[in-house]
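This is the structure I have questions about; it appears just below.
Of the protein chains in this complex, one is absent; all others appear in place.
Read from first to last, the chains carry the letters A and B; within each, the first residue is number 1.
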Amino acid sequence: MASLITMDDLSNEDILAILDDAEILLPVARGQAYLPLLQGKLLGNLFFEPSTRTRMSFETAMKRLGGDVINLGDVSSSSVVKGETLYDTIRMVDGYVDIIAMRHPRQGAAQYASDSAEVPILNGGDGAGHHPTQTLLDLFTIRQAHGTIEGLNVALVGDLRFGRTVHSLSHALVRFGCSLTLVSPDSLRMPSEIIDDLQVLGATITQTEDLAAAIPSADVIYMTRIQKERFPDEDEYQRVAGVFKLAAADLAPAKGSMIVMHPLPRVDEIAPDVDATVHARYFEQAFNGVVTRMALICRLLGITVPQTIDTGNGGES
Amino acid sequence: MASLITMDDLSNEDILAILDDAEILLPVARGQAYLPLLQGKLLGNLFFEPSTRTRMSFETAMKRLGGDVINLGDVSSSSVVKGETLYDTIRMVDGYVDIIAMRHPRQGAAQYASDSAEVPILNGGDGAGHHPTQTLLDLFTIRQAHGTIEGLNVALVGDLRFGRTVHSLSHALVRFGCSLTLVSPDSLRMPSEIIDDLQVLGATITQTEDLAAAIPSADVIYMTRIQKERFPDEDEYQRVAGVFKLAAADLAPAKGSMIVMHPLPRVDEIAPDVDATVHARYFEQAFNGVVTRMALICRLLGITVPQTIDTGNGGES
Partner (left out) sequence: MASLITMDDLSNEDILAILDDAEILLPVARGQAYLPLLQGKLLGNLFFEPSTRTRMSFETAMKRLGGDVINLGDVSSSSVVKGETLYDTIRMVDGYVDIIAMRHPRQGAAQYASDSAEVPILNGGDGAGHHPTQTLLDLFTIRQAHGTIEGLNVALVGDLRFGRTVHSLSHALVRFGCSLTLVSPDSLRMPSEIIDDLQVLGATITQTEDLAAAIPSADVIYMTRIQKERFPDEDEYQRVAGVFKLAAADLAPAKGSMIVMHPLPRVDEIAPDVDATVHARYFEQAFNGVVTRMALICRLLGITVPQTIDTGNGGES
C-alpha cells in the first residue's frame, strides 16, 4: 500500500477518482447515512506539531466510516521527550494501526516515516514542505462550485512565501490548466524556484500586489493568513497585513460564481460580513476536508467506495 | 433540532420525560446491556475550560450508546491560540459532528454558539452562567432517592455566590415546589437578584449561616466547594471554609432518607467517613451524569429511547 506524501504521488486521474468517491460519501460525512466501510480499522494520529483542524478532520473521517483513531497526544508529554527518534516512534505506531496521519515541523519527515513504516503514511504537513490532503479538499471545493477544476482563474492571496498550502495547491491547479494570479506583498512573494517549476508545467502566472484588480476576473480567491511572526517589526506587519484583506464591499465587481476560500483559521483577512455573501466557501471547505480524507483513506487501504449510498434512515442534519 | 442552554429551555414535562428515559437507560450506562442507539453519531467536545468529569461523562454517554466523540483537545495548543474566534471554531466543528457539548469561561458563550451552529449545543457550563446538564443529573439523583422531586426540603450549602451549579439547581427545584435553605458564609450568599427571581416563582427560602440547624429537616443536603481563590486572605478562607463541612457525626439528627450530594470534585467539605453512611450519594450522582446525558442527547438528536431494554447478556458489573 502506498503513502500520500506529495501531490506528485497522485496522477490527475487518481485525483479525480478520489474527488468522485468523496462526492459519493457526502451523506456519510454529514451523518445522513451510516456506512461502516472502515469498521475494525485504526488510524494513528501523530501530530508532532499541533493542528486542531487537520487532526479533528482525520479523526472525523475515520469515525464517520466506523473506524477508530489512536492519538499520539501531546508531544510534550510523550516518549518523544525521552529522546526517542522519529524512526522508533513510527516503528512502534506502525505495529498498532492500519494507517498513519502525521504532521511534523521538519520538511521531509513524512517521506522518512513512509520509508520506515509498513502501513501507509498520510502527510498532514511537514514543515515548509507539502500538505497534500489540504490540496485535495481545496480541489474538491473548487470543483463543487464550478463543476470542474480545469481552466479556471485562481487568485492566491497573502503569504505565498511560507505557506505550504498555496505551494501544494498552485502546483495542482497548474496541472489542471488553471491560470494563477499571485497576490502578495513583495516580501512574501512565491519563491522563484516554485514559480520556475510551475512555468515548466506551462503555467500562466501573473504576480501583483493589487488585490482589488484581481477580483473581477477571478473564479476563485484563495486567501491566506499573514503571520505576525514573519515580520521583524509590528508597524511593517500592520502595513502589509492591512492591504491583503477582503470585506463584502470589495466583492461587488466579482463574478457571481466567484468563490472565496481560506484554509482557516482566519484572523482578520476576511471580514465577517463576507460570510453572508454567496461567495463565501471557507466553512464548506473545512467540512470538505472530512469527505476527501474519507475517500483517500479508503483508497490507501484498498477499500472500494460503493457507487450509490442509501440515505433512507437519515437526511435531516 | 434545539439546543440546551439553560433549564428554561425545558418545561417540567420535558424534564420528567428525560429523567424517565434516563432511568430506562441505567443498564446501558452500567454496561449490562448493549444498545447502539447513537451508532454513526458524533459528538464534538469543546472544552475551552478544562473539566475532567463533565467531559468524560459526555464521552461515556456517547460511547455507551455506540456513538463516538471528537475532542477539541487542549485549548492551549489549538487553533484558538492562533486567534480564531469562537464563531469560526463553532462553524468548523458544526460541519464535523451531529451535536456539540461545550464549556466556556464566558457567560453567554453557549447561547452565542447555538446561534452560530446548525447542530444542537449542550451547554456544559458558561462562566458564572448556567450548567443545565448538571441540574438534570442532580434532579435525577434526588428523584431516585425520594421517588419525586416535588415538595422536598433542600439545603444548598457553601459557595452560593459564584457556584453556577447551585444557581441552575435552585431555579429548577423551585419550579418543582421545593423549599430551599441557603446555608453559606455571609460573603458567599446567593446573589439577591437570583433570590428575587426565585421568589417571583413562589419559592420558600430560608437563609442561614448555621449548617447544623439545617440538617434535621432536610431531605437533601447539597454541599459545594468553597474555593480559596475567592478570598483575599488565607486566614479568612480557613475560618469560613472550616464551618461549612460535614462529617458522619454531624448527620446523627438527620432523617434516615436524607441524602448528601456534591457536584465533585470535593476537597474537604465532606469527610471521608460520610462515604460509608446511608446518606452519601455523590458517587451515584456522578454516575447519574452519564445516564441523564444519554437521555438528553437522544432527545436532542430525535432518537427515541425504547421503553424496555433487554439485559439478557449482562447484568453483573
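Note that a contact is a pair of C-beta atoms (placed from the backbone, for glycine too) under 8 Å apart; a residue touches a chain by one contact, two chains touch by 3 or more.
This is a predicted model, so every value here is computed, not measured.
Colleague: Looking at B:74, B:197 or B:250, which makes contact with the chain not pictured?
Modeller: The one listed residue touching the chain not shown is B:74.
Colleague: With the full complex in mind, choose from B:60, B:133 or B:224 the residue touching the hidden chain.
Modeller: B:60
Colleague: Out of B:112, B:237 or B:287, which is the one that touches the chain we can't see?
Modeller: Hidden-chain contact among the options goes to B:287.
Colleague: Per the definition of touch given earlier, which of A:10, A:26 or A:93 contacts the omitted chain?
Modeller: Hidden-chain contact among the options goes to A:93.
Colleague: Can you name the residues of subunit B that touch the chain not displayed here?
Modeller: That gives, for subunit B, the contact residues 31, 34, 36, 50-53, 55-57, 59-60, 63-64, 66, 68, 74, 225, 264-267, 272, 283-284, 286-287, 290, 316-317.
Colleague: Under the stated touch rule, tell me which residues of subunit A contact the chain that is not displayed.
Modeller: 1, 39-42, 68, 70, 72-74, 77-80, 82-84, 87-88, 91-98, 118-119, 302
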